[in-house]
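Have a look at this one.
One protein chain is absent from this view; the other protein chains keep their places.
Here is chain A:
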Amino acid sequence: MTGPAARPPAPHAGLTDTPVLRILVQGRSLAMQLCVLLKTAKIHDVGNVAFHGPLVNFIETVEQLFTAEGEFKLQAVGDFLYINQGRLKLDGSSYASYQYLIDEFRNRGLSGFAFNGKVTPPEVKKFVRLFLDVDVKAEDPYEGFSAALLKLSVEHLVPLRTVVPQTGAINVEEARDSRKVAKRTFYRAIEATKTVMLSGRDKKPIDLRKAKRAVQSIVDLILNEEFSLIGLTAIKNHDEYTFQHCVNVSILSISLGQRLGLNKKMLGELGVAAILHDLGKATIPGWVLNKPGKLTAEEWKLMTDHPVQGVKMISKLRGLNELALRAMIVAFEHHLNIDMSGYPKLGDHLAMSLFSRIVAISDCFDAMTAHRSYRRTPFTPYEALHHMLVANREKFDPLLIKAFVNTVGMYPAGTVVLLDTNEIGVVTEHNSRDIFRPKVKIVADRDRKKVDGALVDLSKREEGSDTYAVGIVSALIPEEYGVNVADALT
């Protein structure tokens, strides 16, 4: 493969106007409130005073949405919730609620509900009672539920039936379970990281147990190779960037550590150290972190002090055990380079630890592939890797960077690629036998029309031939082609 290829014309990018965003925010509220409503009704009768608050909130939100949108739908598709056509953004704090609703809908054979009018308190109370009374073991729970709603004149909440996949249902379920576990682990890790960092920021005692458990689950998943967590790191959530970045660095570091042959305990320590690597940034004001332009000397000083701040914060942990010591070293060294350039420049520091060298690589890779305030368009994973291997190769441990490429592939998960079939695909998983030939999910056909295409293994050869069936022409910038990487990866 040689030479840059001309990039194909971009299809229409998604809408980002304010009304759409507002609907999504209200949709989020609706989903969260419905979740609270159902959970409350499981404990208290719908006539109980405890039910009143959630009921009022829910009715108000339905009213706002109906006023803005007219008839609207709240639906679960795959592992996401949608309000009409807009997917509700998943983050650490909403993950558990969304998952609860998706599971509850699925158990009742529902994909969700259509709201065709403003709802009243009696109507909602009847709806909730009936919803919870559905016999989930019945052959067709939807049927009975739907009939019961009609019988009790619940007219503005219309249940929508799940569309059952026609083929390979069992495999789909299995894959879904595996994905679900991975996603749950991922979002729990983000929540745990958030708790740790915000505790650090507010000078509260830091409890690492949650983060440790999350990391241990990540290690288990990576060791069992059940589902590519690396793929999840490619889904960037701007709102929770800091926390997700730490989790991503942890996942990438553990993956690299596993590739190197670190034992389970060390992988756990590496993962936690990686989660804590940027803890010191909790002390930096948001406007400095978010500043789009260059930094003043004072801001720069603040920024470059975060490794030192990290050490100080970790030193406050109860019990300075091996894990805490490793985390302190990583926090201190992760902005040093292999030639000991970088910062902070204190004492006679002679060499970086292996953990720090691993985290430095993961940190750089994830930071480059994320949206940053000072860089409108993130680098594609492919570009980031290219940059680390060529332009900045003297900064990283040459052996580790090689091992890293072998871990994530030359086209890491999340890379949007133009195939030689002229289709566009998103790399979902790398191929450990051939780092140049990952698995790709087709997201646009040769006419640039968006499709929910097949998963193609690029290492497959044409039947009876040594020639590969499909190859990569070039990596693309997703924003230029309106590709939603998250959709393909989840």
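Operating definition for what follows: a contact is a pair of C-beta atoms (placed from the backbone, for glycine too) under 8 Å apart; a residue touches a chain by one contact, two chains touch by 3 or more; residues count from 1.
Note that contacts and distances are computed from a predicted model.
A.B. asks: According to UniProt, what is the chain that's been left out of this complex called? Choose from "HEAT repeat domain-containing protein", "Ferrous iron transport protein B", "ATP-binding cassette domain-containing protein" or "Pyruvate, water dikinase".
C.D. replies: The correct option from "HEAT repeat domain-containing protein", "Ferrous iron transport protein B", "ATP-binding cassette domain-containing protein" or "Pyruvate, water dikinase" is "HEAT repeat domain-containing protein", the UniProt name of the unshown chain.
A.B. asks: Please pick, from A:N116, A:S199, A:T421 or A:S459, the residue that touches the omitted chain in the full complex.
C.D. replies: In the complete complex, the chain left out is touched by residue A:S199.
A.B. asks: Using the document's definition of touch, tell me which of A:Q85, A:N321 or A:N422 contacts the absent chain.
C.D. replies: Selected residue, touching the omitted chain: A:N321.
A.B. asks: In the complete complex, the non-displayed chain touches which residues of chain A?
C.D. replies: On the side of chain A, residues 1-5, 7, 25, 91-93, 96, 188, 191-192, 194-195, 197-199, 201, 207-210, 212-213, 216, 238-243, 260-262, 264-266, 268, 281-287, 289-297, 300, 303-304, 308, 311-312, 315-326, 328-329, 332, 335, 343, 346-349, 353-355, 364, 367-368, 371-376, 379, 382-384, 386-392, 399-400, 402-403, 405-406, 410, 435-436, 472-476 touch the unshown chain.
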